[in-house]
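I'd like to ask you about the structure that follows.
The complex is shown incomplete by one protein chain, all other protein chains being positioned as in the whole.
Right, chain A next:
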Amino acid sequence: MAAIFQGLGAATALSPSNCFDSNKLHYSSRRSLSGRKASFFVVRSDGSVNFASNSRAHRAQQVITNAVATKADNSAASTKAGHELLLFEALREGLEEEMDRDPHVCVMGEDVGHYGGSYKVTRGLADKYGDLRVLDTPIAENSFTGMGIGAAMTGLRPIVEGMNMGFLLLAFNQISNNCGMLHYTSGGQFTIPIVIRGPGGVGRQLGAEHSQRLESYFQSIPGIQMVACSTPYNAKGLMKAAIRSENPVILFEHVLLYNLKEKIPDEEYICNLEEAEMVRPGEHVTILTYSRMRYHVMQAAKTLVNKGYDPEVIDIRSLKPFDLHTIGNSIKKTHRVLIVEECMRTGGIGASLTAAITENFHDYLDAPIVCLSSQDVPTPYAGTLEEWTVVQPAQIVTAVEKLCQ
């Protein structure tokens, strides 16, 4: 959907008169080759947003301010209709719209009901839909994830929340053997339209177990799709797309992005689960990133632009499968690739991406692919050590400078 949205261009995309039929858009989301190359429109989390009133977002604010730079003129976005909300509210809005649309959609997890979710993504939903549709479960990740799968096999469309993504390691067997493989082992008879989501990534001094980079763990499970949201716009769109998908989808949210603010359309929209998002078109180097690192990259991009570089930034969004079309087109233009991720260096998303690019676009590369991943260490508690564990904007600037020499 995003691609179509982009293809339409900024002026029409946010026109209030342009009423989107979500179903139509969903099913017509087969990519249009010509459309994708057209002007790129980005709904941005721009620097003008004021985070000051929200102390929880303080750290995020430092990182995010002015993070999204784009060559496209976004004045249309700010003047047209739409509403401004935080990323967690966007997720909630997507969830609520889908629960309104389809009574089979239900939520289960620890503290999703009365408490409203550890990051308030399900706030107020239990009051509206009742305790059975927004089910507070005992602390039993393996069992309630399995329960979600059993419910999905028999007609419901559950969204299972991991209170912290790391806790889903306790449900790894269910996610792998049942979520991922059961459609296949049942000869295609049973589908598992489940969404597994929750806060993940390296937060602010949460310690090793609560600062997991799980993408690498989940990526080799067959039969599962993985997406990572990074803006309120795509958070809502991906949430809705994931709920509607017949495939099991893991939706990665980042603890430091929940308070990101953005204006999103009032009209219903959904994103395409398989498509990457062009964040900033450029000519000199392709920077592939996702989730929180998008903002480190955009911070670096600002410096790079001042230094005379013109980087192209792509939020890959779909961590499995990769959108090789968007990625490939960019590489064919820039001939240089920098990957910036928060995932582990060994066996991470970056490693898989490197392999996929080498395999498919080697001939277009003028320089070896550079991959900046977080360090292969348990996420340290100490602020200084934690900062050195994940990629910082300065490293990105240096890497691009080297790459473009």
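Everything below uses one rule, namely that contacts are C-beta pairs under 8 Å (C-beta built on N, C-alpha and C of every residue); 3 or more make two chains touch, one makes a residue touch a chain; residues count from 1.
Basically, contacts and distances are computed from a predicted model.
Trainee: Hey, which one's the missing chain according to UniProt: "THIF-type NAD/FAD binding fold domain-containing protein", "Pyruvate dehydrogenase E1 component subunit alpha", "N-acetyltransferase domain-containing protein" or "Signal recognition particle 9 kDa protein"?
Mentor: Hidden chain identified via UniProt as "Pyruvate dehydrogenase E1 component subunit alpha".
Trainee: Any idea which of A:Glu253, A:Asp323, A:Glu342 or A:Glu386 touches the chain not displayed?
Mentor: A:Asp323
Trainee: Looking at A:Val112, A:Ala152 or A:Leu353, which residue reaches the missing chain?
Mentor: A:Ala152
Trainee: One chain isn't shown here. Among A:Gln189, A:Asn306 or A:Thr346, which residue touches it?
Mentor: Of these options, the touching residue for the absent chain is A:Gln189.
Trainee: Just the residue numbers, please: which parts of chain A touch the chain that's not shown?
Mentor: 30-31, 33, 36, 103-104, 106, 130, 132-133, 137-138, 140, 142-156, 173-174, 177-178, 182-193, 222-223, 225, 245-247, 273-275, 318, 320-326, 328, 360-361
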